[in-house]
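With one protein chain removed, the remaining protein chains of the complex are shown where they sit.
Letters A and B mark the chains in the order given here, with residues in each chain numbered from 1 onward.
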Amino acid sequence: MHLTITHTTRYSYETPVHYALQKIRLIPRDTPQQRINDWKVQITGGNREVIYHDQHGNVTELMQIDPGASEVSITASGRVETRDTAGILGKVYGSIPLWLYLQHSKLTKPGDGIREIAATLEAAQDKLTGLHDMSARIAEAVKYGSGQTYAGTTAEEALKGGKGVCQDHAQIFISAARAAGIPARYVSGYLMMKDRVEQSATHAWAEAHLDTLGWIGFDVSNAQSPDEHYVNVATGRDYLDAAPISGLRQGSGDESMIVSLQVQQ
Amino acid sequence: MVGENKFFDEMSGHNGTVRDAYAAYHDWFAEQDAERLAKKSQDAETFFRRTGITFNVYGQSEAQERLIPFDLVPRILAQREWTKLAKGIEQRVAAINAFLHDIYNRQEILRAGRVPKHLIVGNEAFLPQMLGFSPPGQVYTHIVGTDIVRTGEGDFFVLEDNARTPSGVSYMLENRETMLQMFPELFSKIKVQPVSDYPKNLRRSLAACAPSSAGSKPTIAVLTPGIYNSAYFEHSFLADQMGAELVEGHDLRVVDGHIAMRTTQGYKRIDVIYRRIDDDFLDPLTFNPESMLGVPGIMDVYRAGNITIANAPGAGIADDKAIYSYMPDIVEFYTGEKAILKNVETWRCGEPGALQYVLDNLKDLVVKEVHGSGGYGMLVGPAASKKELATFAEKLKAKPGNYIAQPTLSLSTVPIFTESELAPRHVDLRPFVLVSPQGINIVPGGLTRVALAKGSLVVNSSQGGGTKDTWVLED
Partner (left out) sequence: MLGKTAGGLYWMFRYLERTENIARLIEAGFRIALTRSTDAESEWKSVVTTSGVSAGYAAKYDNYTATNVVDYLLRDTSNPSSVTSVTGAARDNARLVRTALTTEVWEAVNETWMTLTELLANPVRETELPSVLNTIRQQSALVRGALHGTMLRNDIYDFSRIGTFIERADNTARIIDVKYYTLLPNTSFVGSSLDNVQWETVLRSVSAHRSFRWLGESEMTASGIADFLILDRRLPRSLSFCISQIVSNLDYLAEDYGERHACNDMAEKIQSRLKNRDIESIFDEGLHEFITAFIRDINSLGQQIESDFRFGG
């Protein structure tokens, strides 16, 4: 499937910026599931300082917002050729040893709720089935909906709250898989929802690793494995590692953000 | 000084006969007037105070700046003793760098099972952000301070490998300076290898590790947490001696893909940062977001290859106390040679059998926490009360993996000058090692720390230790 993507994030600042940096992970790479054509990231109101591969292999850019700017926009756009592999990325490995994907981060530290889910997975005879069952169970336990959680909500908190977005679903999944001894990681990217061009937001899902198959994707929020409607942009141990944009700003004043995302065939 | 010494005394051995290295000094000392020496000792203190060679102590409202007591009797090593020691240190430091490169890249040593994975997994000193990255020149530990103890004529042991930001080199330099001022005649009588090249060598060594994009004269800066840091004197001293800028986090920002410092004429690019702040505080954008001391974005610039950070973030995994016990294996794995320097015998309390042994012999052992430094989280068995032993035993049983145990060593002694005479006190030695692609350079001698209280084995300056000038004699 050929997907054409335009993803714009626009920040407005109440008071002009004195000094601010943003870390951008918006450049997808070729994988067995996707081939990237003509991808570019355009910045207005800011300056690209460096570009490099982070420890997860994500192409990362550091941007400085122009001093005195009160608006900055970042547009990632291009075409991606995707392929349905039944959610299996396979035995593709980078610099991170698998055992590191068993390590909990602050956001994925399990509590009682997650440990209970993990126990079921641990008991499952067939791990692949167990992972699918777990995905369904998480979707049931945590209804999709915004407003209840934020970027810093931990997996356990989201589970207790019973409501969350794709980020929470993915992190609960990762946390439980790790607790059950299965390496797991966070993926941020794009999903083309059927019958619409304007997508409400970027997407996130999880990948788990089984020795037999390698990495396998699980989109808890949509109760499916990523297919040719998905574009993998960045991976990490949790949201913080893979966040499309994260920043730091000196000075006061509020900021607001508007995202517009078109994914079409 | 005749008699039986329980501990090996570096001046008079075990039997009270003056050892060769000390012969000339001993003769000189015998001719000295004790009162004059006492006066000199006073002068030295005044000198240190006036020059501001102090360290800050936290949580003490009075006398927030303290002097590290200086003893005027030098610690003397013969050239041949030093040569052997230096060779061992060089081998060990080379292995540490190879280990760090491996652990942050292919992890062959883990695959080979020579170091157990669980020591790395979940270890806070291990930084995933360093994975799949090679710092400029492939150097991780630009500056190392290897703590060495001695128990006998030829018995040197490594106690700790300080691979993060070893401090104390300014005291080494100032101690020599003080000795030269106080006893110039001694140095014309006895040929001592100079240490004064250290700042120049440090500069050269750091410059050699600059990113390839830096010019022929890279700009070097020392990054300090600020004037209230306990080691601020050393930071400013080294910057001064190297001719480098002394910067704080808020002097720096990212400019045109590099780290740059705010000068009176605008921002100026820096190529090498000798940082004296901990990993966690280095970059709020990558590590602790609360950090006010660091430089946002420095890790991004680092991974892009545009700055050298000395020592490399994550280097601390190499001096972790849990890794320490594997150093002989590490040396062998990367150099293909047996380790020249010995480790102190170490029980890893997390291993079967070890815990029981440690609990049974607690009163004779030193137990250290695996994550921690400065001697705070440790138990010195022979000095502990019954109650302290019992409390510590419980802590051990609760989390055995957090502790290692070592025998209490019979540290060598070197005399100190008390008000009127010489009296033996326990010492250790911290040589300072510089690493660059051009090689490993060790300053002859290093910092000798001395436990000033009679019988004490604790040499830390934060707990009543002092320092001595350290001499390596010329042949």
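We adopt the following convention: a contact is a pair of C-beta atoms (placed from the backbone, for glycine too) under 8 Å apart; a residue touches a chain by one contact, two chains touch by 3 or more.
It should be emphasised that the depicted structure is a prediction, and the values quoted were computed from it without experimental measurement.
Undergrad: Touch as defined at the start, partner being the missing chain; which of B:A34, B:A112 or B:I227 qualifies?
TA: Of these options, the touching residue for the absent chain is B:I227.
Undergrad: From the list B:A239, B:L341 or B:L429, pick the residue that touches the absent chain.
TA: Checking the options B:A239, B:L341 or B:L429, the one contacting the hidden chain is B:A239.
Undergrad: Using the definition of touch stated at the top, determine which of B:A98, B:M172, B:I220 or B:V247 touches the missing chain.
TA: Within the whole complex, the residue contacting the unshown chain is B:V247.
Undergrad: Considering the complete complex, identify which of B:R49, B:K87 or B:K454 is in touch with the unshown chain.
TA: Touches the omitted chain: B:R49.
Undergrad: I'm checking contacts with the chain that's been left out. Which of B:S188, B:S216 or B:T264 qualifies?
TA: In the complete complex, the chain left out is touched by residue B:T264.
Undergrad: State which residues belonging to chain B touch the missing partner chain.
TA: Contacting residues on chain B, toward the hidden partner: 49-52, 227, 232, 236, 239-240, 245-248, 250-251, 261-266.
Rule of thumb we're sticking to: only the chains that are shown with their structure count from here on.
Undergrad: Roughly how many whole angstrom separate the Cα centroids of chain A and chain B?
TA: Taking the mean C-alpha position of each chain, the two centres sit 42 Å apart.
Undergrad: Considering the complex alone, what residue numbers of chain B touch chain A?
TA: Of all residues in chain B, those touching chain A are 105, 107, 110, 117, 121-122, 128-133, 253-254, 256-257, 284-285, 289, 296-297, 300-301, 303-306.
Undergrad: Sort out for me which residues of chain A touch chain B in the complex.
TA: 19, 21, 23, 49-55, 57, 60, 62, 64, 94-97, 99-100, 102-103, 237, 246-248
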